[in-house]
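Shown here: the complex without one of its protein chains, the others still in place.
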Amino acid sequence: MPGILERLEAAGGEQVVPLARALLEGDLYVLEASDALVIGRSTGGDGFALEDPLDGTALGEYTKADLKKLRVNNRVRVQLRGMLARLTLLAKDPAVRERAVRNMLERPDADSVQLLRDAVVNESNAGVAELQWLVIALYDIEHSEDPSVRLQALGHLDGRVEPEVRNALQALLAEGADTPPQLRRQAQTMLSALESKIAFYEFLETLFFGLSLGSVLLLIATGLAITFGVMGVINMAHGELIMLGAYTTYVVQLLMPDHIGLSILVAIPAAFIVSALVGVLIERGVIRFLHGRPLETLLATFGISLVLQQAVRTIFSPLNRQVSTPDWMSGSLEFNAVFSLTYNRLYVLLFAIAVFVVLQLILKKTPLGLQVRAVSQNRSMARSLGIRTEWVDAMTFGLGSGIAGLAGVALSQLTNVGPNLGQAYIIDSFMVVVFGGVGNLWGTLVGGFTLGVANKFLEPATGAVLAKILVLVFIILFIQKWPRGLFPQKGRAAE
Amino acid sequence: MISLQKVNQLYGGTQILWDLDLEIARGSVTCIMGRNGVGKTTLLKCLMGLLSIASGSLTINGEDFSRRSAESRPRAGIGYVPQGRDIFPLLTVEENLRTALAAGRSPGGVIPEKIYDLFPVLKDMLQRRGGDLSGGQQQQLAIGRALVLQPEVLILDEPNEGIQPNIVKQIGDVITQLNQEEGMTVVLVEQKLGFARRVGREFRLMEKGRVVASGPMTDLSDDLIARHLAV
Amino acid sequence: MSNLYGQFSALHQLREKAPVFVAVLFAITAWASACNLLLPEDSFFHVSTFTITLLGKYLCYALLAMAVDVVWGYCGILSLGHGAFFALGGYAMGMYLMRQIGDRGVYGNPLLPDFMVFLNWEALPWYWQGFDQFWFAMLMVLLVPGLLAFAFGWLAFRSRVAGVYLSIITQALTYALMLAFFRNEMGFGGNNGLTDFKDILGFDLQADGTRVALFVATALVLAAAYCASQLILGSKFGRVILAVRDAEARARFVGYRTETYKVWLFVYSAVLAGIAGALYVPQVGIINPGEFSPLNSIEIVVWVAVGGRGTLYGAVVGALLVNYAKTRFTGIMPEAWLFALGALFVAVTLFLPRGLTGLVMERLPRREKLKEVAA
Amino acid sequence: MSVRGAFGELANRDQLWPFLMPARGARVDVSKQVLLYIEDLSVSFDGFKAINNLNLYINDGELRCLIGANGAGKTTLMDIITGKTHPDTGAVYFGQNIDLLGRSEAEIAELGIGRKFQKPTVFEAQTVYANLELSMRAEKGIMASLGSRLTGEKRDRIDQVLATIGLSDERALAAGALSHGQKQWLEIGMLLIADPRLLLVDEPVAGMTAQETERTAELLTSLAGERTVVVVEHDMEFVRSIARTVTVLHQGSVLAEGTMEQVQNDPKVIEVYLGDEH
Partner (left out) sequence: ADTIKVGVLHSLSGTMAISETTLKDTVLMMVEEQNKKGGVMGKQLEAVVVDPASNWPLFAEKARELLTQDKVDVIFGCWTSVSRKSVLPVIEELNGLLFYPVQYEGEESSKNVFYTGAAPNQQAIPAVDYLMEDFGVKRWVLAGTDYVYPRTTNKILEAYLKSKGVADEDIMINYTPFGHSDWQSIVADIKKFGSEGKQTAVVSTINGDANVPFYKELGNQGISAEDIPVVAFSVGEEELSGIDTAPLVGHLAAWNYFQSVENDANTAFIKQWKAFIGDDKRVTNDPMEATYIGFNMWVKAVEKAGTTDVDAVEDAMIGMTTPNLTGGVATMGKNHHLSKPVLIGEIQEDGQFLVVSETEDLVPGDAWSDFLPGSKDIIADWTKPVECGNYNTVTKTCSGQNY
């Protein structure tokens, strides 16, 4: 195969780009009937629309059975990429050109650099040109014998944070004593500047990781902050309600396989409703008989969680289910070569905050918020004031459960959708609610983010396992000092 | 307007109310008296639907309420100030008052200003937690909260427990005022004779879960008191 | 609140019932042991070694449940981390059993347990010293859970951590320990834990005689613990404990240093749990960090609730019943047993608010029936 | 101490673990006839001054009535004396020598300061009898309660108190099942049986009938002299019937102090507390 690719590149020039791309992306097929190479684009289900790999003419619709996929492995992929980079170096679209140059960053070879030297003089886009100079400079620093060329090349590295830059500088500094001192000095100052820059971005990155972990904690704990924090139900089935939300996402995707991007948006209300309904069912069926016996709710909801888990195992099988990530949630938002934020985490973070805000509004702006607190503080008095306690209980539990469902949607984008999903999160969610202070939503918010950030700043130093242990120990010690969490209920009655 | 006939009530195995009969007339101020533990609070809780009655009937405004939920009482215009006040401790004073809006009897869903006129201290403390208030302040809050309902009948269980004298007097005045100016029916459990005599128009004496004597307040003789209230 | 009013008289009844409990326990133990050892295997009345080990395991769980009931049922301390004390007791015993293997391990190293050999440990860590002595190991069975409980309780109760806050930090405690014991660096065999035990005090662990002896020992310990707990809780100490459960602040104003009471009760309970763990390990043949799992601890609480909280024998009955149900259900309905178990838990809460023993006790005559008021 | 002596002491069942025993407080020094000193006391909650620069002295053996508007800080004052609330500034001394601040509730109770709460608080799940047993003056340490027996003497004492508070028939009833007034009595009983040096009684007659009020008055008066009693009440008849010295609190400080007569006619007191009727 490699030999063939080189010949293709030499012979075809830019014409083979679509073919190479299709091969790279796994869209290249052999039409069994004619043994012709074709590009196939799935039209949903088993159908494929075929086109000619060279001129793009449509060849009609075929089914999977008519086609044989051309499989490639990593080695071929690496080669294809290099080839595409070289072929598209002069493409019209600056973005394509930029991608092509970027591809050469890692290990520029003499041929490619020569291509670049030719291209850079005619490059109209400043950004692309800069990148091209960077590749050339990296090559020169590594290979040139002439100190002045190398010094000049160093100038092109200024202000860049690509890891290749750092490697080049380090390599230069690691050279023997015959490197001119001026060059060394220059490289040294650039390297320290670069490193402090990278350290800063690493700090930002860790912070984001922490906030992102915090947002997951917040999401899983928010529902519990209501059912447990406000209503006082020790809801061991909370994790399973999250799980139901995730499975709902899966089912929604099954129902609309061609609209993965949209399906997540549909799944949000769907998961809320499914989990909320199950929550209302649990409340009406079990919890309402346990008023004033909060500890017993632990036992009952533990039983319910077992049943829900096994039910999911029976219906969906014990295997994990596949939930796809829509395109708009994949990849990352790149600020520069060392700092980027992954989209899925970013959306989850925004989503968590949005859920929190909406919930606050519901609790603050509708009578429900006041009534549920009244009911939880003194049920019979609430009834004597005309509060429909049964309705309030059902709605509140439904709300908390629905939010658990929303957490499930988010988690389906981050982790396994399987019967054990809930168990994996139940402990953490209780931890966050208690750490923040039972009955205080702001506590849950601050608690979630604090634990997330603490965890992520510890992790690089201690490793993931120890970080987790340390956070737990921290919670234990924290509670000793603040026995009612971060935001305790105050006043005479709280004692 | 409130009528109980042959009401029996049990806590588990112990019977507290025995074939109890009670009539409360519209516009009256009725004072229920009796020693500790005779079942006064229990009677009021049955009235409010907080305890279910084993047998007997309870009608309010001619409607049968003996099997209706507690929530239906405030909707029918019954306000309740329980013994021990039952303030929501973690809600602010304002929120405590707002809870009573749930019955939907306050026009526009706002707290009537007159409550602050009656109990100015509440206005000063609107943002304090109910549970932090002193006992007497809580009592005022409890009455205020019942009044947010705009009730036709106001039921008070020992409203003067722990209240400073000038406010006791004020509460008495409020009750009288509400009764006379708005025609509110008042049912009052009270141990202190002086207050009962001053505010009550009718009395009912209870003994061991039964009403054993009743009549207009003027008929409450020393003899009756000695017989039913002395220890 | 529901089951509180009857408590006190129940306590008196229990004092009458202690001999009954012990007698029943001994009768079953003696009968099962005799039928296992004396009767031929094909006899209809033969009790298999399987049943004996099973019963032994259940009794360990019963002891553990009792330990939880002592703090939860009587003092209102809902510990969601009692599995930690159980597991620590178990590890102490496991370390002794491990050292007993000596050079009979697969690598034949006389000092290092197998898992240390193949992960290239050079020497025995200091905290493994002394565990070759039975007395030392037994001391640790009591001391390690006891000290942990003391340190934890002293911190928590002194700062007046209570209610769910306490429950959740006990959970954090066991969770942290689980993660720590999972770490191979800890030197406790990582997630595989300690296993492949050979003998205890020189007796072969796989011999029927040893099994029966362990089973009988467990029964004896359970009976002793029952009586001890009964005595403690029946004394004025017990009434102070109940007072702490119901109105801790009031108890302080009466002059009781409630935190001291709680700490010692907690330590007592942790030691019971540790003993249970130590008895458990030789009978099931393995101890691993899974025992620290928070869900395990929650399950213990569930046993107690099913049996009936606040009555020691209730905890015992609950542990036996739930575990028997688990054994049976996982065998006869492997795919659906969780439905059955889950439904059992829900049903017990809904229909038997005082647990199974509550149901039985309610049927007993001459009990005052005082029920809660809606207030 | 000889080794044998030390061993003997250790072997003594009641003394087995000396370090587990609560240190019994030093004797109260009342050489100046004053039992309770409260000086420059202030406490605020979220910026609200509940006690404001309060000075108050209670003499040994006195029966003092404390009155004042709802929210004047009477209960808060008791909270501070009994160790429940920590003041921002000020000093509270029991006798000449014992600083109460910084001591735990239990320590203060052990010193002989007993309290009845405004809202009756009893051990609801336990019988009336057990409530009294628990409150009895005795060693409150762990070992002591493990080994504690109800001697005939103690039983007589409980019976006596039961009779005093009129709950002899309810002795086996769970305290939670008592009516409000009965709980009040039970709590008074718990106070009596603890045999304290200083009794702080917060609204003892709330919810009691006239006769019961009278009985309470008699009881409290009979206690004074040997013990010191501080009573908070709003029932003026009751106060009148027992009071020798009355202190009026207002907004966290002393507004007036004197005999009932003096206080009753103080225009400031009439304005903020009594109303014009009295």
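Every chain is named by a letter (A, B, C and D) in the order it is written, and numbering of its residues begins at 1.
One rule holds for everything that comes next: contacts are C-beta pairs under 8 Å (C-beta built on N, C-alpha and C of every residue); 3 or more make two chains touch, one makes a residue touch a chain.
What you see is a predicted model; the values in this text were computed from it and never measured.
Here the chain not displayed is in touch, across the complete complex, with A, C. From the options A:Gln152, A:Thr179, A:Gln360 or A:Thr415, the residue with contact to the unseen chain in the full assembly is A:Thr415. From the options A:Ser34, A:Thr63 or A:Asn167, the residue with contact to the unseen chain in the full assembly is A:Asn167.
Where subunit A meets the missing chain, the touching residues are 26, 71, 73-75, 77-78, 81, 163-164, 167, 171, 205-206, 209, 212-213, 216, 309-310, 313, 317-325, 330-332, 340, 342-345, 413-420, 423-424, 455-456, 459-460, 463-465, 468.
Although one chain is not drawn, its touching partners on subunit C can still be listed: residues 48-50, 53-54, 57, 101, 103-109, 114-115, 117-120, 179, 182-184, 189-193, 195-198, 205-206, 284-286, 288, 290, 326-327, 330-331, 334-335, 337-338.
The working rule: only the chains that are shown with their structure count from here on.
Closest to the protein's overall CA centre, chain by chain, comes C. Here the CA centre of subunit B is 31 Å from the CA centre of subunit D.
Subunit B and subunit C, compared by their mean Cα positions, are separated by 51 Å. Contacts with at least two other chains are made by residues 1, 249, 370, 374-375 of subunit C.
Residue positions of subunit A touching 2 or more other chains: 380, 490-491.
Against subunit C, the residues of subunit D that register as touching in their complex are 20, 22, 82, 84, 104-106, 109-110, 114-115, 117, 121-127, 130, 133-135, 140-142, 145-148, 172, 174, 176-177, 190, 194. Residues 45, 48, 67-72, 75, 118-119, 166, 177-182, 185, 203, 206-212, 215, 234-237, 272-275, 277-278 of subunit D touch subunit B in their complex. Contact residues of subunit B toward subunit A in the complex are 48-50, 69-71, 73-75, 80, 82, 86, 88-91, 95, 98-105, 129-132, 145, 149.
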